[in-house]
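What follows is subunit A.
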Amino acid sequence: MRWLLNALSTSVGRKVVLAITGLLLCGFLVAHLAGNLLLYVGDEGKSYNDYAHALHEQAALLAVAEVGLFGLLIAHIVIALQVSAENRAARKVGYAVTRSKQEGRYAAEGYRPDTWMLVTGILVLGFLVLHLMDFKMELRDKSFYLDSAGLDAKPFEKAKNLLSTSNLITIVGYAIGSFALLGHLAHGFQSAFQTLGINHPKYTPLIKLVGLLFAIAIGIGFASFPLVWSMSH
Partner candidate 1 sequence: MSSATAINSGSSRLQSNAPTGDITTRWDRHKFDLKLVNPANKRKFNIIVVGTGLAGASAAASLAELGYNVKAFCFQDSPRRAHSIAAQGGINAAKNYCNDGDSVWRLFYDTVKGGDFRARESNVYRLASVSTNIIDQCVAQGVPFQRDYGGLLANRSFGGAQVSRTFYARGQTGQQLLLGAYSALMRQVDLGKVKLFARREMLDLIKVDDVARGIVVRNLVTGEFESHTGDAVLLATGGYGNVFYLSTNAKGCNVTASWRCHKRGAFFANPCFTQIHPTCIPVSGDHQSKLTLMSESLRNDGRVWVPKNPNDSRSANEIPDDDRDYFLERRYAAFGNLVPRDVASRAAKKACDEGFGVGETKLAVYLDFRDTIKRDGAAVVKGKYGNLFQMYAKITGEDPYSTPMRIYPAVHYTMGGLWVDYNLQTTIPGLYCLGEANFSDHGANRLGASALMQGLADGYFVIPYTIGHHLATSKLPKISDDHPDVRGAVEAAKARVTKLLGIQGSRSVESFHRALGKIMWEKCGMARNEAGLKYAEQEIAALRHEFWNNVRVMGTGEAFNQNLEHAGRVADFLEFGELLVHDALTREESCGGHFREEHQTEESEAKRNDADFCHAAAWEYTGGHDSFTGEKEQLHKEPLEFENVHLTTRSYRE
Partner candidate 2 sequence: MSSSRGLNLTLKIWRQPGPNARGEFRTYEMKNISPDMSFLEMLDVLNEQLIQTSEEPVAFDHDCREGICGMCSLMINGQAHGPDRATTTCQLHMRRFSDGDTIVIEPWRANAFPVIRDLATDRAAFDRIITAGGYVSVNTGNAQDANCLPVGRDRQEKSMAAAACIGCGACVAACKNASAMLFVSAKVSQLALLPQGEPERARRVTRMVAQMDKEGFGGCTNTYECEAACPAEVSVSNIARLNREYLRAVVVSEEGV
């Protein structure tokens, strides 16, 4: 299997790994967002709690999924950092002036998502760490995890506590993280297809459109919890 390692360690191979892990992580985002959207069901958290309960029942499966996701994430991050560092190093002496030649790009110089992947990626990573601290590891202030009776709160209750307007760290962190995710996906989704060799005059425009809509849906979807849902609870 040395051939596989060799093949995946070239500049093209590593991008392929980046694309595949990225797309798989997109799949996770869809599932996660779908689950979270249950917060909006107006039944005082019953659906959401049931969902969380059902999920945690599958302990073995969950463990496998978590390890898998963690693996994908680590691979994605490590390769991304490595590739970024190498790409930067490929031009030791820079230009005094640079200006895009892409049509319509001039005005938006520097604000296109594709040139900010490292930054948005790091912001999303920060968001993820905070999110895991909040919900997974429960490392924040104990009061967030207790209900009014001082007992261990149900998931819905915890979400309400953590996403309360008084917990600015979470609100602001999640909002920034969600928009960074939007930016990251806006380039990443369609770029992954190009990297995997999928470029066709009939389908590429569609892929680009879907990628943009996907990024907006995921980004706005996640941003809605700190910005919309939290206000109404």
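Candidates were picked such that all candidates are chains of the complex that A comes from, given by their letters.
We adopt the following convention: a contact is a pair of C-beta atoms (placed from the backbone, for glycine too) under 8 Å apart; a residue touches a chain by one contact, two chains touch by 3 or more; residues count from 1.
In this text the structure is predicted, and so the values were computed from the model without any measurement.
K.L.:
Among 1 or 2, which touches subunit A when you look at the whole complex?
P.N.:
Candidate touching the shown chain: 2.
K.L.:
Along subunit A, where are the residues that touch candidate 2 in the complex?
P.N.:
On the subunit A side, the touching residues are 3-4, 6-8, 10-16, 83, 86-103, 105, 112, 114-115, 117, 187, 191, 194-199, 201, 204.
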